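Complex shown without one protein chain; remaining protein chains in place.
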Amino acid sequence: MTAEEILTELQASFPGLAKSDAQVKDYPAWTVPAQSVRAVCERLRSKFSFDYLDVITAVDWSGQVNPKGYPQSLGQQGSEAAGQPDSQTAQPSSLIPHPSSFPQGRPAAQPAGARDIFELVYLVSALSTGVKICLRCEIPRKEPAAPSLYGIFMAADWQEREVYDLFGIHFEGHPNLKRILTPETQAGYPLRKDYEHVSDRYD
Amino acid sequence: MTQESSTALKTGQMFINFGPQHPSTHGVLRIALTVEGEVVVKADPDVGYLHRGIEKLFEARNYSQGLILTDRLDYVSAMPNNLAYCLAVERLAAVQPPLRAQYLRVMVSELTRIASHLVFFGTFSVDMGAFTPFLYAFREREMILDLFEMLCGGRLLYSYIRVGGVSADCPAGWEEKCGEFITFFKPRLKDYDTLLSFNPIFKDRTANVGRISAAQALSWGLSGPNLRASGPDYDVRKAEPYCVYDKLDFTVPTGKTGSCWDRYYCRMLEMGQSAEIVLQCLDALAGTACLPAGRELPPGEIMAKGVPKILKPPAGQAYAHIEASRGDLGFYAVSDGSPTPYRMHVRGPSFLNVAILQEILAGCKIADVVAVLGSFDIVLGEVDR
Partner (left out) sequence: MKNYILFVSEAFWNTLKGLWVTLKVLFLPAITVQYPTEKLVPYPRFRGMLAYDAEACIACGMCVRACPSKCIALAKAMPVPQQELCSSSGQPVSPEGKRVPKIEWYTIDYGRCNFCGLCEEACPTKTKALWHSLDFEAVFSTREEMTRRWKRGDDLWGTARRSADGQFSAVADQIHIQDVPVRK
């Protein structure tokens, strides 16, 4: 069964499901409303033998910002020796365009500058048929939450914890949603674009 | 022991920290074990001691600089990391590397697979109390590292595979040296079997320990030899052939029970298959293998034409995954048209392989914890990123 056939069959019961405008190269991508992610995955698993969850991750579409998340000393170690002109440090920030300078005419689902959303990306695959589908689901940046896939795919357990840790997206129904990679004392969510590193005793 | 003190002894659950500085955690993994006597009641792996924020660091570097970071993910087998990253970026930028580069890429990733599995073989045997195989494994690994040093100058962190190709063609004499290594290496696999694989003491220690059913393995997202030991023959090289794997002839070894010994032996068999692949690639590089009509491998053509130094892929998303030494390694790349990636997510196979520990360690004996953990062959650089 190809991805298109599955999509048409699923669309009967999930009206919010649609083909995504922004393609993930080589894989069919669908957009799913946040509240039906779990139901869609459940159906995919039980009916279409999607037995493998590859990836859960998130993208913060609030636009490129000056990466203040990095320690300010980056690239300035050598300059302590003698007053080094700023132009020669070639800070990565100078390479990053302002959101307003994004090229025009991109598809609607792509960021037209900054958009106040997180996008959750799920990659599920049916190993028997080799179909891999990318589910994309947009959630607001304010109090972001999505249903957990815990129980359908156990692989969601740690990956959701990781997304929670780095993006602060709350997964409802996850039994053990706590920080996994960063310490419990971590302030803020590092992979958000507006994250700013707060100096601690390790700096 | 006197009567009084024995009655004063309390039997109950005990909490043990396994790691983070335990020699058999292969890095800095802490497993919080709750034990009752010798039996583990609850295991809670705690990761993140090696978290460097690599996904964030990608966002501050351009695409060629980001490649350097991928080496630091799975530092025992850095070549496949480079490859997966480059495939993802090449998909974003629609770059097609030349065929010679593709053969070189496959070759180095298979050599890395051998080197990585040799490290597993050595360290797993040390975990199981056998020291000799370690020395044999590292003797052979050293030869592979010499090959890599000759090829790209690095012994551990290569940055050899670049977006659009590879950084250098093989130097004079490299292919012969590589062929010599394979002829030396293939009979050694039999030695390993004699030394360890079929040793009854070793088998007793690992067979039927830490068994994972196929359904469990799939649900927890295991990949690589850990998944195949349980039965499913999912291998990205076969399922979604990248580079030139569709032109190569190899089999995917699978296990049956998903025990520690199966996971171990899957890797042993994989090394033999990798050696075969390297031989086939050598034939192709030398021009003796039949290549598609009109497609020769001219020496020196190792980079795609027209790849700019500062790569600016068009805005979009791409996912590329490969069969790395430890399993299904994927890169989810998002570009916004600027020279730096907007977002780069790494699906580290070890990260998911560690997650299942909380389920299968419960009920194990404490001594088996080391066996189970060792058999997963995790690298914490990839778990913590």
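Think of it as A and B in the order they're written, each chain with its own count starting at 1.
Basically, a contact is a pair of C-beta atoms (placed from the backbone, for glycine too) under 8 Å apart; a residue touches a chain by one contact, two chains touch by 3 or more.
All values derive from a computational prediction rather than experimental measurement.
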{"item": "Contact residue for the chain not shown (choose from B:Met14, B:Ala94, B:Ile201 or B:Ala286)", "value": "B:Ile201"}
{"item": "Among B:His26, B:Arg61 or B:Arg385, the residue in touch with the chain that has been omitted", "value": "B:Arg61"}
{"item": "Chain B, residues in touch with the chain not shown (by the definition above)", "value": "61, 64-66, 68-69, 71, 132, 139, 142, 146, 149-154, 157, 159, 167-168, 171, 191, 194-196, 198-201, 204, 309"}
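As a convention for this text, only the chains that are shown with their structure count from here on.
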{"item": "Contact footprint of chain A on chain B as seen in their complex", "value": "47-48, 51, 53, 55-57, 59-62, 91-92, 216, 218-221, 232, 234, 239-240, 315-319, 321, 328, 330, 332, 334, 336-340, 342-343, 345, 347, 351-352, 354-356, 359, 384-385"}
{"item": "Chain B partner contacts - residues on chain A that touch it in the complex", "value": "22-27, 29, 51-55, 57, 59-60, 64, 67, 69-70, 74, 92-93, 95-97, 102-103, 106, 110-111, 121, 123, 127, 130, 132, 134, 153-155, 157-159, 162, 166, 179-183, 190-191, 195"}
